[in-house]
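Of the protein chains in this complex, one is absent; all others appear in place.
Up next, chain A:
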Amino acid sequence: MRTRTSLLGLAFVSPALALLFAFFLMPVVLTTVFAFTNMSTSTGITGGSHVITGNLLRDLGNAGVDDDIVAALSEGSFSVTPETLAAAAEAGVEPRFLGEIESSLMGQSFEDARSFESALKALPSRPTRIRDLKLATEPFERSILNTRYSSRAAMETAIASMVPDAPVDTVSAIAEASYTGWRWIDGGNFQTLLDRPETIRIVLNTVFYVAATLAFNVFVGLFLAITTFYLPKTGAGFFSVLWLLPRITPVVLYAVMWKWFTWDNGFLYVIAEQLGLPAFNYMKGSVPTAWATIILVNGFVGASFGMILFSGALRAIPVQQLWASEVDGASRWQQIRRIILPQLRWPILFVTSYQTLSLLSSYEQIWLTTNGGPGSTTTVWALEAFNTALNNYTGNLEYGMGAAMALILVAVGLILSILYLRMFRFDELVNKPRIEF
């Protein structure tokens, strides 16, 4: 009976599990997979083919491959063989002309296009137009450059036919390097991140951003909650709604409003100008004002979140406790400090940990306001990951590197969550609901 019940339960839960897997776990799994590849726009996310490009040859030369081999690979030649004849027939070269080529030039090779063309010009039924003649030479060209081979073996064969005396391992290495698809690069992305000088800068930016915004969130949230708590009811409602505005305003609109507020000829600019203070684009004009903008933009959103939670927790404190502390002689400050704040421990810890995690992965407001500038002074990890993977200016989106950066963020978030759970003994706090009478 018991097993049947649990099987039935599993059956009921399975759609939810499937959705959970598809929408929650799959992105994490894919991120993890991508993080260990060099996927980008140029490699694509499906497989690739093997092709030797001019750039690759230059890289090979730089990497110490024998110059003769590189030169040989870059050269093309024209030869009349049954294969090239067949290719030419397929390309639509006139059959009579083709017959003449076969009978007079079969088995011959030409070093370059010019000599092949002059040989063709000697044939009686050659095309009258030079353009057609040039088109007719193309199928006879035997070149490895820019030719796609679907498999590695085909590429190796092609290389060997071009450079018959090349060592086998060199051929194999060239074929390997000619692959255009993505490939596993183990920890390559992470190594690159470690080696990059700007990594440390972004890490420091992120730590500063999270710490400053978090402090703003918690302290302003607490301040707002406590002041509205002591306000008369009607005023309190008004202020609660007022402080909620940043959270309920669509994020883009909210960012645009901040732009109007801080940009050239914006609100602050005009006021500063009137007062004779330095007036400039505060959002992007200097590093301190850019940071201030970012911290305030994100801070007010989080502060309203904190305020809601803290207000709820405040209202859950029985009013008799506050009365009792008053008749016990506690001043308002002592009441806040010794009765209210200790009982807000749980919501404060919750807001702290929740906001740490959400701030670590947030970049939308930064992207919409300073976009990491000026320079990259306000670029945080999540924004850099987003730009790397999804928003590259040059158009080459580095999915693999972006995924690696995202994976680091996930790992940091996980470690922090575990630390928070340990440090604040959430289980203990959650397991003991206390109903006070």
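In the analysis below, a contact is a pair of C-beta atoms (placed from the backbone, for glycine too) under 8 Å apart; a residue touches a chain by one contact, two chains touch by 3 or more; residues count from 1.
Just so we're on the same page, contacts and distances are computed from a predicted model.
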Item to complete: Leaving aside the chains on screen, match the unshown one to its UniProt name from "ABC transporter", "Na+/H+ antiporter subunit G", "Polyamine-binding lipoprotein" or "Heme exporter protein D".
Response: "ABC transporter"
Response to the item:
Across A:Ile45, A:Ala292, A:Ile339 or A:Ile408, the one contacting the chain not displayed is A:Ile339
Worksheet item: Of the residues A:Gly9, A:Pro318 or A:Gly375, which one touches the chain left out of the display?
Response: A:Pro318
Worksheet item: Which parts of chain A are in contact with the chain that was left out?
Response: 318, 320-321, 323-331, 334, 338-339, 342-343, 345, 432, 434, 436-437
